[in-house]
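This view holds just a subset of the chains, kept in their places.
Chain naming follows the written order as A and B, and within any one chain the residues start at number 1.
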Amino acid sequence: MRIRTVALCATTLACAAAHAQSSVTLFGIADVNLAHGSGSLSKRTQLASGSNASSRVGFRGREDLGGGLSASFWLEAQFNTDNGTGVATNTNNQASGGGTAQAGGQGLLFNRRSTVSLEGAWGELRLGRDYTGHYRNRVDTDPFGVVGVGANQANVGSLAGTTSTRASNSVGYFLPKLPGGWFGSVQAYLGENLSGTPTADDGRGFNVRLGSTFGPVEVSGAYARQALAAGDIVSKNVGAIYRHASFRLTGAWYEDTTQSATPFSGKGYLVGAIVPVGAGEVKASLSRYGSDAGAQPTVRKMALGYVHHLSKRTALYTTWARVRNSGGATTALNGSTTAANTGSSGFDLGIRHSF
Amino acid sequence: MRIRTVALCATTLACAAAHAQSSVTLFGIADVNLAHGSGSLSKRTQLASGSNASSRVGFRGREDLGGGLSASFWLEAQFNTDNGTGVATNTNNQASGGGTAQAGGQGLLFNRRSTVSLEGAWGELRLGRDYTGHYRNRVDTDPFGVVGVGANQANVGSLAGTTSTRASNSVGYFLPKLPGGWFGSVQAYLGENLSGTPTADDGRGFNVRLGSTFGPVEVSGAYARQALAAGDIVSKNVGAIYRHASFRLTGAWYEDTTQSATPFSGKGYLVGAIVPVGAGEVKASLSRYGSDAGAQPTVRKMALGYVHHLSKRTALYTTWARVRNSGGATTALNGSTTAANTGSSGFDLGIRHSF
């Protein structure tokens, strides 16, 4: 919702007398679905959350400061519709700052985004917790938005690192809308460790993303580097989107390298399509990710889905996916388990409601 | 509050261009009270929360989809007004998914309700975390709404199970408004365990509730069954409400059986009354619950309360209650402790404010 607001003034002299008018938007998504997974070792059926779009609730707002300048904030918490819990964040971009299951259920917190921005003709300065730049190429090209059983097959083992999706303690700069359709961002994040120790830099990282739009085609590339105790990780990826009046094609390629005791790297790709059909849309993707460590564990995935729009806010959806493992990989879908080098399949059937 | 909303569209092709109008209701209750309990072993005085109605804050909304169909969501978090903490949920309907006290204070989460619904002339399909059907007969018939020192005496020991009040991972169907005043629901919930183990079914359960209104009388019965590692639990209950212009009488009867290593069962009843008096109402109840295990622990309770309405939203209230234990039971009120087969009494004195 957008709502008139009487903003709180901080307790400062200049601001003591009056309250400023403002507007805040309350927004969210409640998405819930039956999720079944089947592997060679076991099956599982769950009521799951957010398999079309992650369930969330948030507050955001923008203030015009005059002279082309504006300030804004964005606070967004993920939740699980099936049981009401929130989802953990990572406080220091290291393994020690991440979440483990809490007995009472993880409370709500602004794990998806917690930022304050200053924007002008020169672009946007954004501070706090946010998506990392290199993740945007992954999510924008995946017909399934990296959620649910159809999420693109990306990363294996420790190659994901702790900032493959989001980073806390980040300072980001985004280019303004440029002629020629260029867009881009740089983002640096802190591990917040004490100086003078061998692990002082752990958690620290940065990424750069640059892209452009050429008629119906959008292409962008990203480079990211993060220091971690288990070995620094360098990620590179490229994403492309072709927008046609009656369908959308996407492709992505990624490579991640870790400087662990025994360095290794992984590579993957995705090709996807979204085709509107009547009041709905069909989605499909093929993806693959493999590592050069040991026996070269590799996972191949195919996913097919249909989303039926009941309105602009509400949709029914179903997705079916299957993975094939090789090189010792054991990836299984929707919480099932499968033996090395066997397959696994699963489906989602649910409803997504935006507010 | 009801507020105009600009709904978030999920990142899908069909929805990319426009935002839909919607309305969200922000609602809640802040209830706080002095709570004193006295038993034969010790006394305790607390500032407590929600002894007239559980403190809560939530968001809910409904969208008309046309053709008699509507979609809705309901997210509701309980909190403790006395210290600001939230209240745990249960993620898998088993002992392992329940809450233990968290050092920093349990964060807010949608433990009371977290659902998405699709409704039509055919009824309502509701997915997520919600009251169980058999709980409704308990809460609707209790003049004290199963909160505060006057809450009906129900369940002892392990007979309560984990879904006696709410269930996560549930799929529910509710009958529409029917001629003749019939109402009812069926609800199934998942434990979400891996298949192929002896405990694969734990947490899974279902309940059926059916009732009808005959003039001023409403009667309903419920049956529930849940698989649990400690022994499956079967619960049956019946509730009745008689609505007169100048008072309300209620009655309930319940029976719970557990298939533990040594099976046992419990039975209980409640009779209650609410009588409006001037700007307030007097509430009273007698309840009893006893088990056939061992020495047949049994608890008898009487409760008397008065609620003074300052407005439709705000009330002052006080409740006094006393329990008598027999068969080795040690139930004590408001956090006090009492020796086996002795009594305990307590009172609440507070304010409830709805928003």
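As a working rule, a contact is a pair of C-beta atoms (placed from the backbone, for glycine too) under 8 Å apart; a residue touches a chain by one contact, two chains touch by 3 or more.
From a predicted model like this one, the values you see are computed outputs, not experimental measurements.
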(request) Assuming 2 chains are placed, give the number of copies in the entire complex as this structure defines it. (result) 3
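Simple rule for what comes next: only the chains that are shown with their structure count from here on.
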(message) Since chain A and chain B are copies of the same chain sequence, what is the angle of the rotation superposing the Cα atoms of one on the other, rounded to the nearest 5°?
(response) 120
(request) Could you give the separation in Å between the centres of chain A and chain B, each centre being the mean of its C-alpha atoms? (result) 36
(message) With touch defined as at the start, can you tell me which chain B residues reach chain A in the complex?
(response) 3-15, 18-20, 22-24, 26, 59, 61, 63, 65-66, 69, 71-73, 75, 77, 86, 88-92, 97-102, 106-116, 118, 127-129, 168-171, 189-190, 192-197
(request) Over in the complex, which chain A residues touch chain B? Could you list them? (result) 1-3, 25-34, 41-47, 52-53, 57, 79-86, 102-109, 145, 248, 274, 276, 280-281, 307, 309-315, 335-337, 350-355
